[in-house]
Structure formats: structure tokens, C-alpha cells
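All protein chains of the complex are present and in place, except for one that has been dropped.
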């Protein structure tokens, strides 16, 4: 239990370091009967992959995903799905000078204190590259959710002080169409400004923070468990497990704390035999359980800690040191993290979907009467 | 697994409804050898208990905690600690009119969809009263953490639009001394204004939201696990599992997203043979692992959804309805939630503390060489 | 995690010591919609309860079960079901002389080494009385299994050297009708001989071991998971978790190890459109998954370790001692353990039943298409 497994029924275990032979994951609990091939997963890997974008590191990885088990003749069998990708473009020499030194804003010091040893090459297990394995798993979870009509889209809503206008009316498909730019903003004007800001930060040997929004549609009412495993608690955990995330909001988030009850409650009425909420301040979750509305999440990232400016730090022998981080690093984390956000939400929802099947006696009877 | 158990080694399972015979919890995994009595827990119950404060419901519960197992001659034995309190002041008749109707902003609709049945009396399992059991467990976890020099203090930092001045320099003891007012603000001027605001909201049959800050000191470096079980992810989950929480920030939180790397990184140097961070933008956690700095968390609550104004809603038979919520309710959630925040942080840290003992071969050897 | 929780979806946490105020359990994950009252559980408590039988301890407990949560208007709500019973007839003085001494064949020494402290009164947490809480939980699980046509019956197949004749043709109902005697043997002749043997052992200040068989009918094919969570592995764990169990057999058990493949394989053919196995050497489980046949288990118990004869032992200060165990003890464990066996099997199967609902995409679709 060094924390690399998540989920109760739809479980994912990841492994791998930035500069080891590769990374991968094992999904245990994906239901049998789902069509699945590498073509379903590769586009997710490609979205996460560093490209030639000014918003991303210069590292180039093919990130070709391989399915090693759990799929037979294109269909999941219910047994563990192992996914793997190789590391090919490792410049370990770039990191040689940080073998001893703890980089400010990074996990180096903490890993050293916790484990007494760390794989310093590219951050080892604490590298953002670790998320590649999550993204692969998330692609499988997303494929499952699509069978139930769910969709997930995360986009950049702010980089530094450049924020996009309101796009809350857009569907996931419309958002995806609008965000084809290197910073993942569904607004081309904002994207241009953000890119300019980013170039300035890079030139100043500095980095930017930013914010993402995640919009999830088609979620059936009833997902999530009361008390500790509320759906918002599980999503919160999933999102805070992404490196550099410093805040998470659900629905109105912080704004709700300044509203009155009469302003924040979502009233409801029937329309065509179905309940319709007149607003969605709650962000689709009440009492920890989905209410059938869209789930709306905001995720805030700190600026990339790797910067080329000299910074004061210490080394593992307890000496004061000055460090300038060369390597290849994203000057901002958000754009490449969008697919990671989607992956973590997909994993969380897939698990909640499976767990919820056992909530009611009548659901169980529907399963067992069918199977006989 | 309806989500009422949390933790890996220091586990807590809670049970009970607002208007059933009582509530309780089972702590499984508290180390043997800790001095523990009801006197350690009762003050926590008393802090959570509704009093005569204008900031709280008029419901009166003795909330006398009983230890039913796991403690022998004043010392924990390592076996499950069962804690229980009785419900005594239940006005079930107050809730008779909401047996059919789903209250806006509450879990009623979601529970109905998930389970097909719900205990509507006082919100049943989704009542804020459920947190009494967590608080009892949290008091035990806190007692354990004190053995290792940790301390935790949560206070109200804002109610509606009334925010307190900066108190980040205060220690937990100083904060506790300063926050002896009905709204839990460590600033008497702000507290007065907040109380006035609250009276106005109550008069308007409305409610307020607000924000809390949690300050945790003495945390050893090394707690938390990489990847999915990062300490911030576990704290985030714990805090989002408290009803009405809509946002969580760690360290700089949202502010970090507008900073540059050179502004947000915490530089470090040696002082008297120990590492000293020159700032704490990170809030005590890097790469998901505690770095020895204070942990700083902000938690944002929506306004109490129970308001006496008429609101549109539906009933379980699919009819449009108007509801006015009478009952006895806190006009704001934050002040009574402070002890719940502390409890959830204590539970999370106690579990992380125990798990971390197995991280290193040399730690294991220290244990087993001692025991022989 | 001191090991008092079991299950993944249908989870049970027990608490309580032999001479504390009471014992109880929390069932988290029982599906909503099941009719449940104390009348469903009390008969199970009564079966476990020591009576005036020569096969049982003279301790007298009312063992009146109370449901404290999770049931509303006679129906489970899907939230935690807390069950509790009080300890009333405690003769703590009987155990005063073993406060320091470790009883041979008991957990005393091990608890002392593990925890450094133990509640010595009546064995504390390691007392057989702990199983009362499991039995209460098992009664709930059994009620759920009955909804799916499953039945479970455990009976005594041997006490000391007295073994019953073959009763494998009897149904659970027939077995229950036949085993109304103090030793739980479904054969009155054998029961008479066993009682005589037992009287002799008691007179000799000694105790007997024995064996039970558990016969489970109506199990749908498909329960259990491949690899580590095979249904036989989970049943094995559940049964070995009962104190004094020293061996477990499934189907042919040890006998299978002396058979040839051609003798042990269960051949199969179709009858009226359904598969019929021509034998059941496997005991209803193949590859860790139920095959729809009856599940057949044998469980072997060591003799009660508490005997009044003088025995050599040590005390917690490292002195050699001689001990004679007075107290009130069953001279044989099997008869009162039958209901514990049934409870542990019921818990295991209920959990497997729930988990299995998520195995197939078509099962999930049956649930979610129904709920909309």
C-alpha cells in the first residue's frame, strides 16, 4: 500500500518511473463484455503526450499503448487488463545534477524523508509522467461510461491572469471542437493571449499556474455513497491526487459560501414526467450522491515548480545549495493535465457506477433473474 | 460498502440516523497502549453539540459519549473501540410533512433514487447529526496525534461577507483562546459583525454560508503515499465528505494558480542542522507527502439548505410541491462544523501515521528489534 | 485495521469483549429494500446462546439483539445496520486468577506479545463470545440470501471418535428437523453416544474436539472471483477465522488428494435444458467460482482449551506457573459453533453475490435500464 491502487470494484494499480523501462497499469474489475482495443486508448495517450507545443516539454515519447491481458477477440473478459507503454526518450544526464539536491516545489525532499532513497532521474515516481498510466486506465473507464451515456470534458479556464469567457452552455462535443489550441482553452482569443503570456514567462525563466473546468454529462442519479465515500469526496480525492492541484471546487464552490440558502438551493419541478432542477449550484451532487444533473468541477494548479532561475535549497547531506533546473519541463501544467482530469473523473465514476449496482434489492434481482 | 468506513489501518465505521435510538462508531486499529477515557472525548462532543447559541439549532442533546469496548483499565487494547451516544431530543413530528417531499439542497431526492427508501426523519443518515460519530472517533485520533506532538485547530474565517483579518501567525493554542464566541472566529470584532449578519438572515428566513481554515502543526515529514493516496488527496476526500463542503484549498490554494513558479516555490536552507522552508505556499505537502511544515487548509461551506421560505420542489410520487422547512436548523453550518473538520483531519493523519511506519526497512527493524 | 472488518460490499465490523458492557456489529452495504426485524435475528442468537445443555457453558446471557440503525419501518435503507447485545451475566471474579497467567491453548500469550496489554476477563476480545456479533450479522446476510433461494445448514458430523452416518442426501430442512439434540447431530443414536462421551470427558476434567459439515443449497453459478478471491478461498478464510478451527475441506477435501482425475472430475450433461453434474466431488466450486451445485464444506475444531486439569504455563512476568482453569466453559466447541459456521458462510456468500453484480456489462445494463 504505497498508494498506487485506487477504486473498490473498478480498481486501477499503476507502476513506473519517469526514466525506468516503462510505465503501466492493471485495471482489475472492468466488467466483461466491453469492446476494447488499443485504438480506444491511444488517442488519450496522444492528448497527454508532450508535442511541439510551446505549452509543453520538449521530451518526445511515442507513448504507444499495449494491451497485455484481459481482452480476448476485442472484448473484455472481466479479468485484469494490463496496459503498458515504454519509455524511450530519456535524457538521464539532464538530471544528474539533481541527484543530491532537493528541487524547490518538488517531492524530492519528502520522498527522501519518507523512503530514505529516491529515484532522482526525472523525478522518478513523482514525475508527471506517472499520469500516463492513469490516462490509459481512464480511457478504458471512459469507454465503459459511454455505454451508459456519460461524457466528460475538461478544458483550461485560466492561465495566469488570462481567463476565458463563460462557456457553461457548451456541450462536451462543442467544447472539444472549440479547444483545438495548444493551451486547451475553448476560446481562441483567450488562447492567443495565454500563449503570449506563456512565452513571456518562459523567456523570464519562469512558469505559470492555471485552472481547469471539468464538465460531466449524462450521470445517472444515485452514484456515490453516503458519509465517507460521497461522490464529491471521491472526485475530490481523485483530483487532489494529480500533482500540482491546490484547490478543487464543486458546483458553485467557493462562491456558494457567500450565497444565502435561498440563492444557492436548486429548486425543482416536473417536466414531461421527469424532475428538472431549475439551477445547478450544487454541481450535480447532493448529500454526496449524484442527482442526475451535470457534474461541474473546477481544479486549480500551481505553477510548474521546475524553473531555470537560481533557487535556494538543500541537499540530502544537509548542505545549503543553489539550484537551476535545466531539463525539459512544461512551463504550465494545466493543458496537459486536462486529459488526466478526465481520466481521474472517469475512473471515479466507473467505480461508483459498479458499486451502485448493489444498493438495492430490486437491482440485484434484476441481475440474477436475468442471468438464470 | 455504503461508504461508512474510512481508513486503512486506523479505520472508523460510523452508524446511526438523526432520529433513531442513537449514533456510534467503531474504531478498529487504534494502537494498544494509549491512555483513553470518556473525558478525552466528551469535550469534542460538547463542542459539536447544539447549544443556545444564535448560530445553532435549538435541538438539545446531551450527547454523552460511552466507550463500549477496546479500553481496559484506561488503556487502549488494540481491539475495536466502540463509541456510542443516544438520541434523546427527537421531534419527529416536526418532520412529518417532509416524509413525501424532497427538500431543495438536501440529499432527499438522491437517497430516494439510490435506495428507493429513506428514513426521512430529520434527514436520517444524511443529517448533520451523523457527524457526531465522526467527532467521537476524531477525538481518539487526536489523542493519538498529541503523543507525537501534532496539533489541529479549525476556525471560522468568514461568514457570508464577513471575513476575519489575517491570523496566520497564531498557534493552535492562541487560536483556541481567541475564538471563544458563538461563531468560532478568532477575532471578536468580526464575530460581532457575523452574529449581526446571522440574526438578519434568520429574520429573513434565510441562511448563510461561510469558510473555515484548518491549521495543523507538528506533522512529521513523510506522511502520505505517492500517487492516489497523496496526503492532500486523503485530506481533500475527508473534508469533502463533510456535508455542505463545496471547495477545499491546500496552502495557497486558488491563489497559487495565479502565481509564477518563482513566487510559489518554497525555498529552503539549513538552520541549526535542520531544514527550514522560507515560506509555506505549499501548505505543508509536496508531491502528496508532508514536508514537516504546518498543514494549511481552507474549507468552504454552502449556506444551510433548510430555510423557512417557500421553495418549489417535487415529491416522491412525481408531483410539483411547495415546501417551507420548519424544524430546528443551524442558520449557518461553519461554526459547528469546525470540530468536524478537526476530526476528519485527525482521522486522516492518524491513518497516515500508522501506514508510514511500514515505508522503510529500517523502521521495521526498529520495531522488531525492540519487541524481541 | 485490527482485523474486525470483513467483506468488500457487504461489510461487517464487530466489536466487544466477553466482559465489557456488550457486543455488536455494524453491517455496511446491505442492499436497501430487505424486510428485516429483530425477529429475524433473535433465533440465531438463541441458537448460539449457552443453555442448560451438558454440551455448553453454564453462563447465561439473554442475548437480546437490538437493531440500532439502518432499518426504517421494517425495511433496510441501505445505510449501516448497527446491532447490539448487552453482557449481563459476567462473573469477572472467576477469571481473576488468570489476569497474569497465560492459559495453554488460548490467545493470552499472543495478545500479550502483540499488544503489550490484554483484557483478561473471560478472554476479552479473543473469547468465543465475540462470535455473537458475527452471528447477528450472519442472520441478516442469511435473510438476504433467502431472497435468492439459497439455504445453509451446518451440523455436527463428529464429536471425539463418535461420527454420524452419511446424511448427504438430506436437505437443509430435513437436517434441521433431525438435529434437535444438544450436540447438533442429525442422528439421534450418534447424539446419545456423543453426549455420553462428553459426560465422561467432563468428569475427567477434559474436553473434546469435533467436526462439522456445512451444506449450502441454491447457490447461483458465478459467485467468487478468479485468483486471490476465489469463493473457496473466501470461505476458507471465513471458517478459519472461527476460533479453534484447525482444518477446512471443500467437497472431497483430503479424499480428493488420493483419487485419480478420472475419479474426481465431475462429468456433466444437459437435462431439461439445464446442465446437470453427475457428481459433486468439487463441492460446488471450480476455479474459485460457484458452479451451481451445492457447496459442501467440512470444518474441524480442536478440543476446548479450557480444562480444569493442572497445566504448565508461564505468566506475563516470565515465571513458570501451574494453572487450573475453573470458569464456565463448553466442554466441546462444535455444537455452539454450528450457527457461527452458518453465519460466516452467509456473510461470505452475501458479499460474493453483491460483487458479482458488477461482473458483466449486460448485468449493469439490466440494473441501469431498470432504474431509469
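By letter and in written order, the chains are A, B and C; residue numbering begins at 1 in each of them.
Everything below uses one rule, namely that contacts are C-beta pairs under 8 Å (C-beta built on N, C-alpha and C of every residue); 3 or more make two chains touch, one makes a residue touch a chain.
Bear in mind the structure is a predicted one, so any value in this text is a computation, not a measurement.
S.K.: Among C:179, C:216 or C:307, exactly one should touch the missing chain; which is it?
M.R.: C:307
S.K.: Who touches the missing chain here, C:37, C:64 or C:319?
M.R.: Checking the options C:37, C:64 or C:319, the one contacting the hidden chain is C:319.
S.K.: Of the residues listed, A:40, A:100 or A:119, which one is in contact with the missing chain?
M.R.: Only one of A:40, A:100 or A:119 touches the chain omitted from view, namely A:119.
S.K.: Considering the whole complex, not just the chains shown, which residues of chain C touch the missing one?
M.R.: Listed in rising order, the touching residues are 1-6, 8, 14, 102, 104-111, 113-116, 125-126, 130, 158, 160-161, 201, 204, 206-211, 221-222, 224-230, 232-241, 243, 245-254, 256-270, 273, 275, 278, 281-283, 285-292, 300-307, 309, 311-314, 318-320, 355-356, 358-360, 362.
S.K.: Could you please point out the chain A residues that touch the chain left off the display?
M.R.: Those residues of chain A that touch the unshown chain are 1-5, 7-11, 13-17, 20-24, 26, 28-29, 32-33, 66, 68-70, 72, 75, 77-82, 113-119, 124-125, 371.
S.K.: For chain B, enumerate the residues touching the unshown chain of the complex.
M.R.: So the residues of chain B touching the missing chain come out as 8-10, 29, 31-34, 76, 78-79, 144, 147-148, 220, 222, 226, 353-355, 357-368, 370-372.
Here is the rule we go by: only the chains that are shown with their structure count from here on.
S.K.: Mind checking chain A against chain C and telling me if their interface is mostly the same residue numbers on each side, over half, or mostly different?
M.R.: same
S.K.: Counting contact pairs per chain pair, which pair wins?
M.R.: A-B
S.K.: Roughly how far is chain A from chain B, going centre to centre by Cα mean, in whole Å?
M.R.: Here the centre of chain B sits 26 Å away from the centre of chain A.
S.K.: Return the residues of chain A touching two or more other chains; collapse runs of consecutive numbers into ranges.
M.R.: Touching at least two other chains: 8, 222, 226, 355-356, 358-360, 362.
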